[in-house]
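Complex shown without one protein chain; remaining protein chains in place.
Note that the chains are named A, B and C in the order they appear, and that numbering of residues resets to 1 at the start of each chain.
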Amino acid sequence: MLIYEKSQAGRRSISQAPITSTTNTKVSDIPEGLLRKKKAALAEVSEMQVVRHYTNLSRRNFSIDTQFYPLGSCTMKYNPRGAHKSAMLPGFLGRHPLAPESQSQGFLACMYDLQEILKEVTGMKGVSLTPMAGAQGEFAGVAMIRAYHDAREDFERTEILIPSAAHGTNPATAVMCGYKVREIPVDKNGDVDLAALKEAVGPETAGLMMTNPSTCGVFERSIKEIASTVHEAGGLLYYDGANLNAILGKVCPGDMGFDVMHMNLHKTFATPHGGGGPGAGPVGVGERLLPYMPTPIVGKESVDGKDVYRWLDEKDIPQTIGRLSTYMGNAGVLLRAYYYARLLGREGMHRVAEYSTLNANYMMKRCENAGFELAYPGRRATHEFIITLSSQAKNLGVNAMDFAKRLLDYGYHAPTTYFPLLVPECWLIEPTETESPDELDGFVEAMIQIQKESEENAEMVKGAPYNQTVRRLDDVKAARELDLKWSPAQES
Amino acid sequence: MLIYEKSQAGRRSISQAPITSTTNTKVSDIPEGLLRKKKAALAEVSEMQVVRHYTNLSRRNFSIDTQFYPLGSCTMKYNPRGAHKSAMLPGFLGRHPLAPESQSQGFLACMYDLQEILKEVTGMKGVSLTPMAGAQGEFAGVAMIRAYHDAREDFERTEILIPSAAHGTNPATAVMCGYKVREIPVDKNGDVDLAALKEAVGPETAGLMMTNPSTCGVFERSIKEIASTVHEAGGLLYYDGANLNAILGKVCPGDMGFDVMHMNLHKTFATPHGGGGPGAGPVGVGERLLPYMPTPIVGKESVDGKDVYRWLDEKDIPQTIGRLSTYMGNAGVLLRAYYYARLLGREGMHRVAEYSTLNANYMMKRCENAGFELAYPGRRATHEFIITLSSQAKNLGVNAMDFAKRLLDYGYHAPTTYFPLLVPECWLIEPTETESPDELDGFVEAMIQIQKESEENAEMVKGAPYNQTVRRLDDVKAARELDLKWSPAQES
Amino acid sequence: MPYIPHTDEDVKAMLDTIGVNSIDDLFDEIPKDILAKNFDIPEGISEMEMMRLMSERAAADSNVSCFIGAGAYEHHIPAAVWDVVSRGEFLTAYTPYQAEASQGTLQVIYEYQTNMANLTAMDVSNASLYDGGSGMAEAALMAIRANKKSKSRKVLVPRTISPLYRDTAHNIVTNQNIELVDVNFDSEGGNTTLENLKQYEGEDFAALIIAQPNFFGVLEDVNELTDWAHANGMLVIAVVNPISLALLTPPGEWGESGADIAIGEGQPLGVPLSSGGPYFGFICCKQKIVRQMPGRIIGRTVDMEGKEGFTLTLQAREQHIRRSKATSNICTNQGLVMTASTIYVALLGADGLSLVAEACHENTNQLSVLLTSLEGVETAFNRPVFHEQVLRLPVSSESVLEKLAEARIQGGIDLSTYYPELENCVLFCATETKTNDDLVAYQQALASVLAS
Partner (left out) sequence: MPYIPHTDEDVKAMLDTIGVNSIDDLFDEIPKDILAKNFDIPEGISEMEMMRLMSERAAADSNVSCFIGAGAYEHHIPAAVWDVVSRGEFLTAYTPYQAEASQGTLQVIYEYQTNMANLTAMDVSNASLYDGGSGMAEAALMAIRANKKSKSRKVLVPRTISPLYRDTAHNIVTNQNIELVDVNFDSEGGNTTLENLKQYEGEDFAALIIAQPNFFGVLEDVNELTDWAHANGMLVIAVVNPISLALLTPPGEWGESGADIAIGEGQPLGVPLSSGGPYFGFICCKQKIVRQMPGRIIGRTVDMEGKEGFTLTLQAREQHIRRSKATSNICTNQGLVMTASTIYVALLGADGLSLVAEACHENTNQLSVLLTSLEGVETAFNRPVFHEQVLRLPVSSESVLEKLAEARIQGGIDLSTYYPELENCVLFCATETKTNDDLVAYQQALASVLAS
């Protein structure tokens, strides 16, 4: 039931109404013609109704706090409650984004420290925290590549190369930065097709965007050759940090030859996904792109032997690509990431890559042993791996989506399905380092069960899910008969 | 699954381990013979496992935040989130109970204000906040009655009179205060049997404990005659405030003739029940019992024109019955109640009684119209009312418990069943004022459905519940084969 | 090992299953020479130590009385909002890709879309953008795609729109050779007049952006401006404060036919100031251009048994399907904050939002009266305002604000940083959180600063 269907004209959460001052002039100074005529159609409900409604809605979600959620490419790891609590401290919540620097030293110190840590663990020379998600980090990165070429008056470079396994944000970003996209194929081992790359690079190449490990769940072994190929052609290398969890502390993108990158702090640095956001996508840059970093950035000075932090902006970074958000980005997310980084510390960073890789390889092996087909059987898993359910789809009529829906009934969130696009009927499985082997085992057992069910009663599996609050939904109807908001007329 | 069954030796929530100082002397100064030999058998789990385990456990509960919960005598009303938040302010959480008064003025001011408000709305002359629940409030009250008689050297009074409808805490309390209990019957209209009372009072009567409205859900009409009967015999009147919600702001217990009372702040003042507690059971007293109030109490003085609050103890109240808790009681609960009282304010208090009474009478009427049998058909409901399912039990074989279990499947918590004991197959239904008529209607509809189900398929109803996380539990086995804790041996 | 549950035995058993000797063996496809060395970062600390550090740093920035607005406002947020939002099932879920396991989040978004569409009186809303400034960039891009009548890659942007929005939007759209053309404002009224627009008549622009209230708090004549834009073949993009919509004409009703796109900063709806984020941008539009909308959209549908349910829809606009031809690159949005706003709006209702808007407006007016009673202090513009105001001081606003800050009063922002012509001007607001004592304290502090 929608909140509007619980509404009753005149009902109110009265304790939330501010007491208006005694003057009672109200809004008589605003011209009549600029005032709203009809009250907005919003719910009129009591405070308890609101709490009950949204509490019950929350109970209709899978989440990390309630389930194993091995969604590939999404890094659904534990989101420390301490991080949430510390970012929700009244002092942080209450700080206005335009508060004077003199009354912002606590917050700025956190941001400065975070910049430094991220620089160090990525092997980059500068970090700007401002992008508000991975995709905006990509935008910042490609915009800097463009600023770099422009500054050299190298205006011919109109193309960004992108391996076909890449996430959709990569080509979309390149276009938002005014580039054409050229796709580079991936070979049967999940590696970039080097020959094709060499053919593609040239004077129009502004840069290459890629992740490593790629979304195929394998480490790009020829990364150094790829890097030199692009660099020799005068292009720059962009690292999509969505998969940073696989190498955190083990390999620095800077050392692989990347010139610029973003980090998805909501993945690698454990800030909660919030049912779709917010995230934070700081960008790191090598030497060459330092002058173009997006503002604001936090700088540190020593004044009378005391550290003083201040905002750096166009005045300090005259060639900057500028601000990308109204203020400074998703500060609250950054505070959570800072908390997480400090708790891991020097000796904790590399364990992220190690244990996420251990979990993925263990699950991969168990899947293989159970008879599931790996997309890249000869390869090590990184922090994630792919199985393909093509033979199940062909022989039993049960496809990757059916398997996924049935898995929900077993209490596990489904892995990423049908991505990357180049592997048919695929599941991209990412367990993350924070899951215990018991959970991994339980998941594989469920898969084995579903395989058995598919062999014995495919129709049953194709009708899944059964235990959720709704059965399988009609997506086609949703798109054809658009119903995007409740309206009073429609209901009464 | 129990948390111990998810445990793995050596697993830890390491970020919760305190860093021990550098000295590393550990506990070498403690004699070997006083040290523990074998590590306690507790779970060894990760932080995420803990969060997931207890989050999922919480999801196996009905609660006010998720359901209508009309449990009679329990006043399951909305617990304002603002009250919770304000009691959880770090400044309040961090205050040590023995902190100096000079650094406790904020907290003491809240407590003083609360005392004053409670005094005013109950018509009492003094209030002590210290009792930690209703039952402890009763204890404080009866102990004061005893102290009063003792001070007058009136040692003959060895009995407390208690109507048979009373809650079990009343007789249990009387005994804890060293009294014998004499039960007074209740007549068929739910009123105390006046004749029986008159027969029972005498020189052994220390006092009478009762609620009004009684647990029969009706207002005791002869309250003034009851009061004078007891008073004339030299006894005092104790008011069990568990039903205060029914009369808050409409009738002051002091005006009904009661000498002493407790309030269940976790009922009437909306502090959360927490799955069983904590509560707070402040006691209010009339003139005669002022000298005996339990300590500590907060006093106010004016120092240089400024309000200064301080603790009053035996030095100030030499005849006090003394402290009943290690410190001052359930401070955090009291803060929540204070919040609630301030939000209601002068003009909000009486609405509690009005709207809880309106809801109960509305539901009672709807139940009656639907054919359910009222226990006291000629009477007004107060904030609660009783129906009896005897005819269903006799004619259909479906008893009050079966009805209750089936109701769970409809998403409503069951009312109180089989209490008070004097009404057979009874349901005590208390909707509270914070529920909207929609919820009340939904509940009655469900009852009508269950009635129909009982007529059509009694066995089905007797097998309920079906939609909960477990089916009906075997209480007999629980009591016969006591299994009161998990132990490693038992499981492996 | 923080947050890693593995025991030594676990690791051994897992390595055995995999058939390798050590975890390092799992990295054997990585060229040795790029393996990382030790990092120069602090050692890990415990939650206890970190909480103390964070508490101290948070405390350092608190105990201030804030009168800064400029697009982010200090409103009271009911305790229920973040208590419910912080439930693990909202906080730690991903984007609702498996609809059946995500009905909670999906229904919340559907309700959010309804709230925003109804507040703005537009047909549809998406599921959120990053924030107001970047939202304006998306709106400009959308307008250029949607305005089939125009071939222009230019958009008219009055200077009365937040300089931070203009800057942000410019930086985002400029790479696609899109130009945001400044429109000057009336120096008396602080608003955009037809006079200011006259010079652009007859030229091809994809859209005109109109902010209501504008950055100065001044109310624009939105009906006149909307009609002018439509008459000149431009779409209208409204930039609005959602709290104001409880009182002011919603964009869908501006002029003859309403704005085409409405965007804004969602922060006022239950989102803490929090140094500037996470906030959320909202974007609403007319039904006919919904397929040009960036970001996620949720639709109501039914399941196999005909039961109502919610799911992601119109995904063919999005980057994960359409890739380089997508309407935007946005993927992760501001889901949780949008959830907070949905709860906030449910708690307040239309009447509650009106009261908040009125209280802010009154407090700001009240403060304005108090401050202009001081010698030499006057309002900078003569048009009606909503809930924010520009004052001109007799001396440098920068130094006045610095001195106020020493008294722990954040008195507003120095407008001359963004508008050289507005020397000595301060933009301030007083929301419903301010008491009369707070207002008087500001007045007294300013009086003593001006006297010194």
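The rule is short, and it goes like this: a residue touches a chain if its C-beta (ideal position, glycine included) is under 8 Å from a C-beta of that chain, and two chains touch if they have at least 3 such contacts.
Predicted model, so just to flag it, every value in this text is computed and none were measured.
Asker: For the chain omitted from this view, which of the shown chains does it touch?
Answerer: Among the chains that are shown, those touched by the missing chain are A, B, C.
Asker: Of the residues C:76, C:153, C:291 or C:320, which one touches the chain left out of the display?
Answerer: C:76
Asker: Which one, A:36, A:60, A:81 or A:365, makes contact with the chain that was left out?
Answerer: Hidden-chain contact among the options goes to A:81.
Asker: Name, in rising order, the residues on chain C that touch the hidden chain in the full complex.
Answerer: Interface residues of chain C facing the absent chain: 46-48, 51-52, 76, 78-79, 83, 86-87, 432-433.
Asker: If the missing chain were put back, which residues of chain A would it touch?
Answerer: For chain A, the residues touching the absent chain are 8-11, 14-19, 45-49, 51, 55, 80-82, 84-86, 90.
Methods note: only the chains that are shown with their structure count from here on.
Asker: What pair of chains has the most C-beta pairs in contact?
Answerer: A-C
Asker: Express in whole angstrom the distance between the two chain centres, defined as the mean CA positions of chain B and chain C.
Answerer: One centre to the other, that is 46 Å.
Asker: Which chain C residues touch at least two other chains?
Answerer: Residues 1-6, 10, 45-47, 55, 78, 80, 83-84, 88-89 of chain C each touch two or more of the other chains.
Asker: Hey, what residues on chain A touch two or more of the other chains?
Answerer: Residues 11, 47, 51, 55, 59, 64-66, 78, 80, 82, 343, 434-436 of chain A touch two or more partner chains.
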